[in-house]
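This is the structure, below, for whatever I ask next.
With one protein chain held back, the other chains of the complex are shown just where they sit.
As written, the chain order gives the labels A, B and C, with residue 1 at the start of each chain.
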Amino acid sequence: MADVLPREVLICTIARLLDGVRHVAVGASSPIPAAGAMLLRAMKEADGTVGPRISILGSVEHNFFTNGSAELFDCAGQGRIDAFFLGGGQIDGLGNVNLVGTGDYPRSSVRWPGSFGSAYLYFVVPRVILFREEHTPRVFVEKVDFISAPGVSPEGVFRSGGPVALLTGKGLFRFDKTRPGFELESVHPGHDLAEIKQATGFQFAHDAEPRQTQLPDRPTLDLLRGRVFDELAETYPEFAAQMRRELGAVDA
Amino acid sequence: MADVLPREVLICTIARLLDGVRHVAVGASSPIPAAGAMLLRAMKEADGTVGPRISILGSVEHNFFTNGSAELFDCAGQGRIDAFFLGGGQIDGLGNVNLVGTGDYPRSSVRWPGSFGSAYLYFVVPRVILFREEHTPRVFVEKVDFISAPGVSPEGVFRSGGPVALLTGKGLFRFDKTRPGFELESVHPGHDLAEIKQATGFQFAHDAEPRQTQLPDRPTLDLLRGRVFDELAETYPEFAAQMRRELGAVDA
Amino acid sequence: MLSEPRAMAKHIEPGMRVALPVDYAGVSMAMTRPIIEHGAGDLDLVCVPTGGLQVDQLIGAGLVRTVETSAVSLGEAGGAPRFNAAVKEGAVRLKDATCPAIHAGLVAAQKGSPFMPLRGLIGTDLLRHRDDWRVIDNPLADGGDPIVLIPAIKPDVTIFHVPMADRFGNVWIGRRRELAAMAYASHTVFVTVERIVEENLLADEMSAAGVLPALYVTAVARAPKGAWPYGLWGEYPADSAEIARYAKAARTADGFSAYMAQAQMEPA
Partner (left out) sequence: MLSEPRAMAKHIEPGMRVALPVDYAGVSMAMTRPIIEHGAGDLDLVCVPTGGLQVDQLIGAGLVRTVETSAVSLGEAGGAPRFNAAVKEGAVRLKDATCPAIHAGLVAAQKGSPFMPLRGLIGTDLLRHRDDWRVIDNPLADGGDPIVLIPAIKPDVTIFHVPMADRFGNVWIGRRRELAAMAYASHTVFVTVERIVEENLLADEMSAAGVLPALYVTAVARAPKGAWPYGLWGEYPADSAEIARYAKAARTADGFSAYMAQAQMEPA
């Protein structure tokens, strides 16, 4: 399986994390989450069952909304969105996400765009997947400088959603909201526990010898490289082309 | 001026009461208020100024709304509707309106349709004109059996609107919210104070010899019988036809 | 996605909260008799924001437990006879409302909020009889500013009729956006339509603007003239003679039964 690209591992892992959802929403510039959702849909349809509905924000092709930019949030508030992805300039060990900036607010030394819908969606979407390819101590910090959206809430606070997993370029973590904290579930090929520990600014639970992230089987890979990259190209042409270039380099 | 029909007096009085409004909303089955609003618009345009915008609920021709049946109320809440008409199965001397029924609620002995939007619009439309042709002690009672919408509110209650006048088949009253109560402003031709007192179940202020309701001049009447009845016929064909039949009978 | 009225009616269970639109917005009269045949009772109706023929017939058939509404009438044809009789007998529980309060409850559900504030209402007997509405002192003012909170209205089922849907379940509601509000707020949405079109209504920006997406639609059934004897905007006018005929017939329980027993369920 040396011919599986790192990003293909990510896409296939996302498809697994999404298994069972009816409706997943994906941000406008999130080709890997979108590819994961499309792969799950393709797999379900290949099995003769119904795949998830995929709403891609900002896409015309995958826009099922007709009520302006408020509809995504209304839809989530109605319980009609089962899964969503969040990134973050900083993510800490309690699942807190910072999309605003570093240093003292409001005069942040580094300012990021802002919290977008995270301060709401993180509370009401049951399966939020934290996704950030860059796995460094700069991103995964002990404590975020600004809480755009908290990982957990005190008892009594209305919360039907929250983080279930954190997927990075090096590994996959599950979020345990009872503890609360992350637990390393698996390590991607080419990485190891020591490296992940060094790259992570927060403490996390882990087995002594964590297992490797599950790799896709041949039929899944065929589906991904065929139908899914075709579909992906409609919305993310540059990303799909790049993936295909990288595959070409591997084959050569 | 013997040739002015009683309903023409009502229509012309309504046009006077609406003077200065930018936007008036009229119920679906309210041809006389609609005619009054259309007459005002025609008079303004004849003077070379801008007449009021007229929204007729349920009309296609005069429907400026595109956001469903909530839009009228939103629009009123935004302060974009200056005048509205309310009737009522019962109206009392404090301007309280009952659109629900007589006797003990909820098992009303006579049940009317219900309060519609009155419990909101009466509070937020600055110039509400109470209009009921039938002027009897059955309608104009000392105290309504059910308050669909109150004529006045205690200090501190948000209220940017309320009743300004009560127009009936016999006369015109002004509403004085400081007292609070009605004051007879004028009596329509063919009626007198004694008759109105007998027909009204609540006390009201009045001059010893109240004046007669102002009658339309010739140009106003021409405008009404020409352009306004034409416009009215688009939305209320039966009412316009009946008015013209009655005018024909007078002329004959 | 594609169904037929009788099949959709079977999903209505006793005790469900059912939202129905105002007479001019697109009433699915085609669903009325299937619902009555199916016979699930103890329904809690929500009229958005007022009710008419359909509500009167469901009450006449004995299926209704409560009516939340701003009014019930047959318009030009007068009062709603079975509703009025049921009120007099105490056979239905009333939740008398005002139009924007019904809309506010639906918006709360649409937004996933437990309530919406609404101006007006204070000092009315509507408020006095609604123990589900709550008056609070506006927390954003300096005190002494009472305001009413309307709880979210979350219907189990919404039922309406519109001109068209596409094969994917996208439903064209045009400017009757209260139909979208009802659907957003509801668990299940049944729609009857004059016609099913081949093209995807979301594919063109012009038609998409008036679409309730399939996301919110449980099933769609074709029912030509499905609003009759009500009219349907942009399609056909109301049949006021038929509504008047009903109004007269339904003055008595027997007259109502005789009217409903008639075979004529669609215009000749």
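Heads up, the rule we're going with is that contacts are C-beta pairs under 8 Å (C-beta built on N, C-alpha and C of every residue); 3 or more make two chains touch, one makes a residue touch a chain.
This is a predicted model, so every value here is computed, not measured.
Here the chain not displayed is in touch, across the complete complex, with A, B, C. Shown as candidates are C:7, C:209 or C:258; the residue that touches the absent chain is C:209.
When the full complex is taken into account, the listed residue touching the unshown chain is A:122, out of A:122, A:175 or A:229.
By the touch rule set out above, subunit A reaches the unshown chain at residues 28-29, 58, 60, 65-70, 72-74, 77, 99-101, 105-109, 111-124, 146-150, 153-154, 156-158. In the full complex, the hidden chain is touched by subunit B at residues 23, 53, 63-67, 73-80, 124.
As for the chain not pictured, it touches subunit C at residues 100, 104, 107, 111-119, 134, 136, 138-141, 145, 147, 149, 151, 173-175, 205-211, 233-234.
Methods note: only the chains that are shown with their structure count from here on.
Common neighbours of subunit B and subunit C under the contact definition above are absent. Separating the centre of subunit B from that of subunit C, both taken as means of CA atoms, is a distance of 29 Å. Rounded to whole angstrom units, the spacing between the C-alpha centres of subunit A and subunit B is 61. Taking each chain's centre as the average of its CA atoms, subunit A and subunit C sit 41 Å apart. Shown for subunit A are the residues that touch two or more other chains, of which there are none. In subunit C, the residues that reach two or more other chains under the touch definition are 180.
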